[in-house]
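Removed from the display is one protein chain of the complex; every other protein chain stays in position.
Let's turn to chain A:
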């Protein structure tokens, strides 16, 4: 009886594994197809039926990204934006610490206000924010692309959650030793907060790398385009040049997948939303 049960469990596991394998293959198929197609010649890619693997491997599509198209410029802009979004992450961490460890007038209402901004859809704010940036003469500048997304309520919330759990006695001890509040933040709080900084750092990188809506609205000039806006332009200009499009997509997707695989253990643990009991 017990033996029979074990075999049934094992058979069940194999069946589940087979379903997952098939479904997983379908899930990953678009990426495989994208990556392999990016090495195909134009002649091959315009045939009605194609082999999965390229007949003649070529790097031509990738070369054209940088020669015919401005992917070098887009890459530079994307990296600048990503760099600045890390500064935004520090502002989020500061705010999270302020809400977690200080008592001050208006703390409760201000924090609720922060959380309330999470509910506001981007489409409602995009027109007024454009008008505000226009008044500040920041449209069509990198600063205009960076500023609206610099801080985020969800990140502030996560920093506050983590920092609330840091023991007060460490902070009090440092204060008695005469450390300034900023010294405490930089030399005690930031080092303790490494786990949350790791998760936020990866999410910040992914967010900056994938940024689309603000660069699309604020940048009129190709020299301020990011990779995703540039890729969207490339699709419009080279409608049927699928080799080039797949190279551009691979160029955006592959680095993120690599970073994700390296740091996955930090990201995957950050998704427990169960209500606190």
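One rule holds in what follows: contacts are C-beta pairs under 8 Å (C-beta built on N, C-alpha and C of every residue); 3 or more make two chains touch, one makes a residue touch a chain; residues count from 1.
Keep this in mind: contacts and distances are computed from a predicted model.
Missing from the rendering is one chain, named in UniProt as "ABC transporter permease subunit" (options: "Transketolase", "C-type cytochrome", "CoA activase" or "ABC transporter permease subunit").
Taking the complete complex into account, A:50 is the one of A:50, A:141, A:161 or A:222 that touches the chain left out.
Within the set A:19, A:43, A:67 or A:143, the residue that contacts the chain not displayed is A:19. Chain A residues in contact with the hidden partner, per the touch definition given at the top, are 12-13, 16-17, 19-21, 23-24, 27-31, 33-34, 37, 45-50, 91-92, 94-95, 97-99, 102-104, 107, 110, 113-114, 116-117, 119-132, 134, 147-148, 150-151, 153, 156, 181, 185, 206, 209-210, 212-213, 217, 227-229, 231-232, 235, 242, 245-246, 248-249, 252-253, 256-257, 260-261, 264, 268, 271-275.
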